[in-house]
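The other protein chains are all here in position, but one chain of the complex has been omitted.
Right after this comes chain A.
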Amino acid sequence: MAALSNLKQCPPFSTLPDLALRHNHIPELERYPQINLNSELLANPAGQRFYGGQSFVPVDESVLKRITRTFFDGGFWESLEEARSPKSREQAPLIAQAGDLIARLLGLATGLKLRIFPHTQELSAERIAQFVETRDWLNSDVRFLAWNCHFFNLAVAGVDDVVRIYYKNSNAATATVLKSPTQTQITCMAWRPLCSTEIVIGCRQGLCFWEVDNSLHLGRTNAPSKVFKHPANLPVTSLQWNKDGTQLATASIGDRSIIIWQPDNGLMQPLKRLGPPGSLLKWSPDNDWLFAATVDRVFRVWNCNQQWTTERWVCGPGGHVQTACWSPCGRFLLFVSSTEPILYRLQFVQQSLLSSSADEKEILPIADLNACSIDANRTLIGGPAQQLAWDPHGNYLVITFKSTNCIAVFRTFIQKFDLQISAAYYLSGETAAEHPSFICFQPLYKDNDRSVLTIAWSSGRIQYYAFD
């Protein structure tokens, strides 16, 4: 079993002034967009966003009129809040008392409902942060990164609920901005395969589909082309397109079923199974399998060939599957639990002709991720893993951790029936406090077949690292 203790130090690639001396330097990286989301957020903070209401001067209204207006503006709950506000209490105490009574009755009813159906409680941002792959999702400047499958387009979702699309040689000023009131608390994104301009964003409101046209370079687009809400009005926490872009699988940490959407005609089909709500979805590269983790120990692997069938698995003691990734060949799945610092492997290879398909799969621990010190300063690396990323060539596996700040890189050797893994080196940020928030590999394009790791650091800086 591989262990972190054998990791070697990688040259501090980002600090060397001379490009030629940098370990991973390739000329193409110079054309990659230089992104520092922190400085962009400081320049355009969310607080400075324009909302129509700011330009209007408030007027004096009677209490009833105000409550009625609030009802039509913001709905029942807001009008109830308005009825109980100090201003209403001062002007019409009877109405405020009636509002208190109604609120108390509704509170009792809601409490009773939550006791019977505990899973129907509203999902807080803290709870979402617990299950997404991004480290410190609540406060991280970068919440998600998504590379276009066919062109050099990088979508960066920020903490300000804005998605910026960067192109080659672009910068903050020329990036396309996708922003909408129906797109808050972004948890996941994906570019649609076989469609160069469509991106879907998973957020609290559901799914926002955007058509990103080159003509949008100059200004901001006005609205998403489509918005799909989760049937139970829940936030979408994970989404994945199938390889031909016809089906979109989504999961929500408040819903037990996985939903398979056909966005072109707006149809969807829930895949219902008893058990805890889903948290993470990963479609195998050739779409034969769909890995679906839940918020509990249970996870499922769906066989998507012909009729969809599922196999139920349970991971180690306590916790849930924190992150998972498929090998580029689609024969191996690696995953880690949120509590155990061990990397597991699930194999989908028929080892002998006579064995039945059910017997083939077994879970094997392949790497020990227990924390260990890596230098004289006793800098630690390891512990429970945060995110996994496998390079498109299948030669490197990159792991980030929940509590330590360095990134571990393993070398992988994929054989027909076996997978070998060995510790390679580690990467660290510019400062000791800087930790990776999100990592992903750039897909291989026609003009670039090198594996490029994209790292979003906690400082808002985005860094590219090219592997051999």
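Note that a residue touches a chain if its C-beta (ideal position, glycine included) is under 8 Å from a C-beta of that chain, and two chains touch if they have at least 3 such contacts; residues count from 1.
Quick note on the criterion: contacts and distances are computed from a predicted model.
Look at the chain that isn't drawn here: its UniProt entry, checked against "TBC domain-containing protein kinase-like protein", "EKC/KEOPS complex subunit BUD32", "Probable cytosolic iron-sulfur protein assembly protein 1" or "Nucleoporin Ndc1", names it "Nucleoporin Ndc1".
From the options A:Thr68, A:Ser196, A:Thr339 or A:Asn395, the residue with contact to the unseen chain in the full assembly is A:Ser196.
Of the listed residues A:Ser124, A:Gln307 or A:Asn377, the one in contact with the hidden chain in the full complex is A:Gln307. Set against the missing chain, the residues A:Gln247, A:Ser338, A:Gln387 or A:Thr404 yield one that touches it, A:Gln247. The missing chain lies against chain A, touching residues 150-152, 167-168, 194-196, 214, 244-247, 260-262, 264-269, 271-272, 286, 304, 306-309, 446.
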